[in-house]
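Here the complex is missing one protein chain, while the rest keep their positions.
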Amino acid sequence: MIEFQNVSFAYEKKEYVLHDMSFRIEKGESVGLIGANGAGKSTIMKLLLGLLQGEGKILIDGIEVKKDTLGEIRAKLGFVLQNSDNQMFMPTVYEDMIFGPLNYGLSREVVDQRVDEVLKRLDLEYLKHRYNHKISGGEKRMGAIATILAMEPQAILMDEPTSALDPFNRRLVINTIRELDQTKLIASHDLDMILDTCDRVILISGGRIAADGPAKEILSNKDLLEANRMELPLSMMGKK
Amino acid sequence: MHMADALLAPAVAATMYVASASAAGVSIHQLKKDDEPQKLPVMAVTSALVFAGQMINYTIPGTGSSGHMCGGMMLSALLGPYAGFLSMIVILAIQCLFFADGGLMALGANCWNMAFYGCFVGYFLIWRPIMNGKWFGEGKSAERGRIIAASIIGCIITLQLGAFSVVLETSLSGITELPFGAFCALMQPIHLAIGLVEGLITAAVLVFVYNSRPELLQGVDLSGEGEPKRSLKSVVTILAIVALVVGGGLSLLASSNPDGLEWALFGNEDGGYSTNMGLDEENFGVSSGAADTAGSIQEKTSFLPDYAFPGSESPAGTTVSGIVGSAIVAGVAILICFIGGFFRKRKTQTE
Partner (left out) sequence: MNKMQKALHELSEMDELAARQSPIHSLHPAAKLITTIVYILITLSFDKYDLSGLVPMVLWPVIMFQVSGVDVHTCFYKLRIVLPLVMAVGLFNPFFDKEIMVTIGGVGISGGVISMITLMLKGVFCLMMSFLLMATTKIDSLCAALRKLHVPAMLVSLLQLTYRYVGVMTEELAVMTEAYSLRAPGQKGIHVSAWGSFLGQLLLRSMDRAQELFSSMMLRGYHEHFHYADIRPFNIKDALFMGLCIAFFFLLRYADIAQLIGGLFVR
């Protein structure tokens, strides 16, 4: 579904932030992308979405990410931003949810039906006509996820989906993520959440892949994590 | 400087609507032609920022009062004249709709007075010529000098134009019995001071932006990597001259309060803008030095608390000379802080 082939990237042609990176994510996998601040997680996301152009090849569902394939690529990918305020720019949740699908040429009836389905699935019907500037942080995050689901993407990318949420909302978001059957790539420092939602983890350090493997294995390797400026998830402490 | 509905006759209000709408039409046309889809979110976020930024109190050194900014020049320097104008319209519309600042029918006039001059006159006749010009020589500090000069000159001139339009529109509407000349004499000098403060705030913000992300500013020469050859002395000299001229005008008046239209008629109070807005009967009087120049008003308006600044703590504030004196001190203080800040910034830059 997602494939990086020898991808490198440098901002303003000075220092490389990604070095010759290659990995492959199969359809239906959920992968956690972890690494210290500045390791290159968001750069990977932006390259995938075609917001940045680097060297090497990136394939989404067999299509190379290039200027003229952007429309096609972006229709397949849903990106949940870290700051939901930046994602939810329309007046109401409903208007945000129809924004994407209508832009991709679907009819209003189809879109309305989709919106209702998604809201029902996430138990968010009460949010439909609420103003984005009047809802809570947790509601905004759930709304942002709903906005992306309404586009029916094949893969969902998330940047810190649980940041700044209280435990209840965090759990809500985690449960929602677990129930999604799309391919998932989740960048986060919340390793417990990664453990809860992902089967596989890619650990990035200094623009290179430091480890790639089953989540349980990597997230229980104290030495590996600490060498890369991370620490054991709480739920892994005391085990072993 | 927000006009209220009641100050306008329908014909004047309509004329101003047509004028502002035409300018908006041109702006929309230009923006569509440029076809930069990222401009809209940038405009929205910037206007939201300026809207909020107008509420910041800036302490004016040496006066104990505070200044504000309105943002027309800043928007046009950041977004260009067309996008800046539209952003300003939106800000004024939100203020009028949600805060009753201005009025539904006065919106056209307000857009003209505050947005048109700031964005179009400010950009095409002041910002662009100065930024493209050769003032202060070459290099980064010269560029900074140009930004500062353009901001201050731009704000002063556009506020003068705006204030004059307020007088013109009100007089044409036949609302006030105040003679045209006297009204002008009341409004213009106050807006000179406000313009200077706004100019200094705008300059400070734009220089900060220039130092960190110069590409965000319109018409800035990004190739000028070579560090200054001379310039600092000339920057300071020219600025000093500008400030002296302005300060001279300012001293006629001694105002340092943000919103001159209200201030002119209500007097300055240290508490600042919001407390001024209450109907404070005691402070109810014209108290600008400009009223003095319009001697005829003074004669007739004998209820004035003879020239004292209501609420002013300064004992010198009771005489005209005291007012002029404190204004000069204020002007000099601003200048000193300003030049000092300029040097400090330079120092940290070169280190």
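In this document, chain identifiers A and B correspond to the written order of the chains, with residue numbering beginning at 1 in each.
In this text, a contact is a pair of C-beta atoms (placed from the backbone, for glycine too) under 8 Å apart; a residue touches a chain by one contact, two chains touch by 3 or more.
Everything numeric here is computed off the predicted structure, so don't read it as measured data.
Asks: Out of A:Gln5, A:Asn83, A:Gln154 or A:Asn221, which residue would touch the omitted chain in the full complex?
Replies: The single option touching the absent chain is A:Asn83.
Asks: In the whole complex, not just what's shown, which of A:Leu51, A:Val110, A:Ala164 or A:Met237 touches the removed chain?
Replies: A:Leu51
Asks: Using the document's definition of touch, tell me which of A:Glu3, A:Asp61 or A:Glu95 contacts the absent chain.
Replies: Spelled out, the listed residue whose C-beta touches the missing chain is A:Glu95.
Asks: Residues on chain B that touch the omitted chain in the whole complex?
Replies: So the residues of chain B touching the unseen chain are 2, 4-10, 13, 24-25, 28, 31-32, 37-38, 40-49, 51-53, 55-61, 64, 66-67, 78, 86-87, 89-91, 93-94, 96-101, 103-105, 170, 174-179, 200-201, 203-209, 212-213, 216, 261-262, 264-266, 270, 272, 274, 276-279, 284, 297, 300-301, 334, 337-338, 341.
Asks: Which residues does chain A use to touch the chain missing from this display?
Replies: Residues in contact with the chain left out: 46, 49, 51, 71, 74-75, 77, 79, 81, 83, 85-87, 89-92, 94-95, 98-100, 102-104, 129, 131-134, 147, 151.
What we mean here is this: only the chains that are shown with their structure count from here on.
Asks: How many Å are there between the centre of chain A and the centre of chain B, using C-alpha atoms for each centre?
Replies: 45
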